[in-house]
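Only one protein chain is missing; all other protein chains are in place.
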Amino acid sequence: MVPLSYYLILSGILFACGVLGFLIKRNIITIFMSIELMLNGVNLSFVAFAAHWHALSGQVFVFFVMVVAAAETAVGLAIIIAVYRTRETLNVDQVNLLKL
Amino acid sequence: MTPSLHLWLIPILPIIGAAINGFVGRRLTREASASVALLFCGSAFAAALVIAARFSTLSLPHVEYLAHWIRAGSFQADFAFYLDQLSLVMLLVVTGVGFLIHIYAVGYMWDDPGFYRFFCYLNLFMFFMLTLVLASNYLLMFIGWEGVGLASYLLIGFWFTKDSAASAGKKAFIVNRIGDFGFLIALFLMIKHFGSLNFADVFPSVSGMGVESAGAGLLTSIGLLLMVGAAGKSAQLPLYVWLPDAMEGPTPVSALIHAATMVTAGVYMVSRSHVIFERAPMALMVVAVIGTLTALFAATIGIAQTDIKKVLAYSTVSQLGYMFMACGVAAFSAAIFHLMTHAFFKGLLFLGAGSVIHALGGEQDMRRMGGLRREIPWTFWTMTFATIAIAGIPPFAGFFSKDEILWRASRVSLVYWGLGVFTAFLTSFYMFRLWFLTFFGDYRGTNTSAEHGAAQDAHGHEDHGHAVHESPKIMLVPLMILAVLSLVGGWVGVPASLGGGDHFDKFLAPVFHSTNPTAEAQGGAPEASTEVPETGASRNQELIFTGISVSAAGLGLLLAWLLYYRRPDLPQEIARGLGRLYGAVANKYYVDELYAALFVTPLVDGSTRILWHGVDQNVIDASVNDAADGARHVSDTVRHMQSGNIRSYAGWVAVGAAVNIAYMVWMGVR
Partner (left out) sequence: MLHLSLFLIFGAVAVAGAINLLVQRHPINSALSLIAVMAALAAEYLLLGAEFVAAVQVIVYAGAVMVLFVFVIMLLNAGEEEHTKGSRVAIILGVPGMLVGSLLVAWTLVRQSGTSELEIGALPGAPSTIGWLLFHDFLLPFEVTSILVLIAIMGAVVLASKPEQTSEPRKEA
């Protein structure tokens, strides 16, 4: 019998790690993976709540999140490849043309 | 029911002329422009004559309502016109003398490029003056009052490219406005206490009030404030300073506005408000004192002036002082009588001076004139008539009116009479001084005096050159008409003591007698006793006083003859002997300098330093500039946020999210 809050705290920790990775890491791909980590954390909390409220739509929503994450990954990685082609670097600090 | 006289036509005709000349005058020929101006002014005069002819059939006062104007709560003021004997006299003087001056001006201004503009302004002036004279409530009168001030500004500064002319126009308008402020406060008091500004409402209400004892009461306040307005408009102490400067304008302007009509508006207004003044003895006394002092003061300045028009300007101020002296002793009809005769001879004097100036090609300094009576005989003779009239020598017009004033003043206080006689002596002196300096002696100027009297009406404007020549007929005819009037104009008011019928006074009697208070604190006999019980004693006294004033005039003539004809070297010696005193008089007692130091300079300085630099630049401009600068600085700082660096964006997002969450938690916790 695990209290709901334990699941939520675990989800929170995963999400926080994702944000931290986004802020700290310099490689574009690693940043992208941090985003995936965030999404996973959120998925966990969805499933936990679905179990708590006995509502299956929580799990369905996780399904949709995964679909969208997959699509997003595909497109995002394609963009990263295009950026790599022009900039020859994967360092996010050097992709800063859009500045004032 | 009296049929309508269409009084509204009289002011409207000139404004139509003004509109035509103002809008299309530039495209008209000189002849057309002049004809328009003369036509509309002349038709106003004709209308006035028609009214005069039908006058005896009217029931007076005759009020005509034209249109609805202001209805605000219980206050009502309409476009309505008021006709009684006083209005008729003013009407005839304004339109008659105005018409003559229009004719003269056609000749005088013929070569001026701003011809049509001049006549537009002149007609505009006639419109406002006639509105002032015919108004049946103080508010409409005030419109005319302000309007003549405006026309005066426009006409004084007619040659606005000249700095001195533009400044003179400004000075006239500003000093006038100071007087108008007093007038306005008086109007406000009237509205507050009588609820209306119509003559038909105010005067009966005032008649119902008793005489105020000396001291501040409602009527005294109104009277004093009205006098402030009159002092501004009619150039009395201390607001007379604009009139001498107004000589910058063309001479017909000086004749019309600053001699015959506009400056007399103050006298008219005070006379119209006589019911108020008769019940406020203190105000009345102030009026008399101001008038007497102004008359004396201006006359003393006049004796030392060298510009022919300035002498006449100070003379005007002085004669206006006489009129106010008359008002101040409740001799209103005498004041109006003098107003009328003054319009004749002062208008003539100015027009004649214009003729002299014109003949000399622009010279105005009397020290460079002389001996002109042979060159310009018509001008000479007409100006002689006017000079004798103003000096008060019988049987010319000025004698009767001035004498009437002096006699009535003596009934109240011999001080007024004494000062008035002394001023008459000075008047005669400086006027004959002008006469001698201009027309007698040797010619001291630079123009060639080749042409003799043959150049009477031969007129080559093109070869103005340096030949002294007589003015064209169009300028001479008005001079002649006014000369005749200066002679016979006084004969309508010959007093009973000299065997006359005192017609003028009797004519105006219904206006000034109708509301006489029974108790009179000032000088036992108000208007009602113009028909002084002709006791032998008072008649003799009147004759004696008359004799004294005539001899004063004669003395002035004698002194002028002595100093400026017989021994022309004397004046210099006297001036040197008097030294500083003469200097003070010649410099107009430094009044302009005093005003400049007391009022003008502090105002201008204060305005520059406090209002311009302090408020406008440092506060208003600064706040606008600082707002712009501030916006720029803020945006300068904020733009660094857009660094193009994704991680910093993420940082900001995290912070924002934290703030958001904190807010929601806080709301949830509350």
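Labels for the chains are A and B, by order of writing; each one numbers its residues from 1.
Quick note on the criterion: a contact is a pair of C-beta atoms (placed from the backbone, for glycine too) under 8 Å apart; a residue touches a chain by one contact, two chains touch by 3 or more.
Note that the structure is a prediction, hence the values are computed from the model and not measured.
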For the chain not depicted, the shown chains it touches: A, B
Where the unshown chain meets chain B, residue by residue: 643, 645, 647-648, 650-659, 661-662, 665, 668
Interface with the undisplayed chain - residues on chain A: 1-10, 12-21, 23-27, 29-30, 32-34, 36-37, 40, 43-44, 47-48, 50-52, 54, 56-57, 59-60, 62-64, 66-75, 77-82, 84-85, 90-91, 93-94
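Keep this in mind: only the chains that are shown with their structure count from here on.
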CA centroid of chain A to CA centroid of chain B, Å: 93
Contact set on chain B toward chain A in their complex: 639-640, 642-647, 650-651, 654
Chain A to chain B touching residues, read off their complex: 19, 22-23, 26, 31, 92-93, 95-100
